[in-house]
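Quick one: this structure, given as structure tokens, is what I'll be asking you about.
Here the complex is missing a single protein chain, while all its other protein chains stay put.
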Amino acid sequence: MLATTIIALLVVMAMALTRALLGPTIYDRILAVNVFGTKTVLLIAVICFTLGKPEFLDIALVYALINFVSVIGVLRYFEFRSSNGGEVMDD
Amino acid sequence: MIEQIVLLLSGCALALGCFFMLSGAVGLLRFPDFYTRMHAAGVTDTLATFLILGGLMLLAGWSLALFKLGLILLFLFFTGPVASHALARAAQHSEWKLSGSGSRGGKRGPAEPVSAPAEVAEADALNTDRV
């Protein structure tokens, strides 16, 4: 079952990447990258069970943190760029 | 005996998780505009994540791995809505704003921009140029 899950995860990641490439808006791309990131976390978790190495779960945990912070960071950038033509402005 | 039942349960959870995840991804590809795609992504972020991590938790048994999986699950559940909300809010600041109130009919096609067509064309150029 674990192998099937890995294959399904890879397929989903490929589909998310397709959406990221197709766009059409920047927000679709960010959404797709976010989905890709969460699926990576799951993939790492499943892989560490297939290898029988629970230590790898720490990597999944850290990846979840990085994914969240990067999505929020990228969004802040595009939010302010689109609302006032590129100038950074405080709230 | 109990081990086999747990194994079976975790297999079922993983299989169901895969199904929901694939459905969400299909929705991500097929739905017509950004906001609806966000709903499809929500499926993969909530129930699919829950089922797959739950299946792994059953496999893990009582160990540190169980706790770490729980932590990952908790973290994904807390950050998921925050990320989608930030995404929706950022889109709200953009040319693809939802109009004030009321609802659009059941149309296919991208969300109707509220700004003038010229600006939209410009925005499209912006999107494709800089990515």
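Should a chain be cited, it is by its letter among A and B, assigned in written order, with residues numbered from 1 in that chain.
Going forward, a contact is a pair of C-beta atoms (placed from the backbone, for glycine too) under 8 Å apart; a residue touches a chain by one contact, two chains touch by 3 or more.
In the analysis below, contacts and distances are computed from a predicted model.
Report the protein name recorded by UniProt for the chain absent from the figure; options are "Molybdopterin converting factor subunit 1", "Multisubunit sodium/proton antiporter, MrpE subunit", "(4Fe-4S)-binding protein" or "C4-dicarboxylate transporter/malic acid transport protein".
"Multisubunit sodium/proton antiporter, MrpE subunit"
Which of the chains on display does the removed chain touch in the whole complex?
B
Hey, which chain B residues sit against the chain that's not shown?
Those residues of chain B that touch the unshown chain are 20, 23-24, 26-27, 30-33, 35-36, 38-40, 42-43, 46-47, 50, 64, 67-68, 71, 77, 80-82, 84-85, 88-89, 91-92, 98, 100-108, 111.
The working rule: only the chains that are shown with their structure count from here on.
Take the average of all CA coordinates in chain A, do the same for chain B, and state the distance between these two points in whole angstrom.
Once rounded, the distance between the two centres reads 10 Å.
Over in the complex, which chain B residues touch chain A? Could you list them?
Per the touch definition, chain B meets chain A at residues 10-11, 14-15, 17-18, 21-22, 24-26, 28-29, 34, 37-38, 41, 44-45, 49, 52-53, 55-56, 59-60, 63-65, 68-69, 71-72, 75-76, 79-80, 82-83, 86-87, 89-91, 93-96, 110, 123-124, 127-128, 131.
In the complex formed with chain B, which residues of chain A make contact?
Residues of chain A touching chain B: 1-2, 4-5, 8-9, 11-12, 15-16, 18-19, 23-32, 34-35, 38-39, 41-42, 45-46, 49, 54, 57-58, 60-61, 64-65, 68, 71-72, 75-76, 78-79, 82-83.
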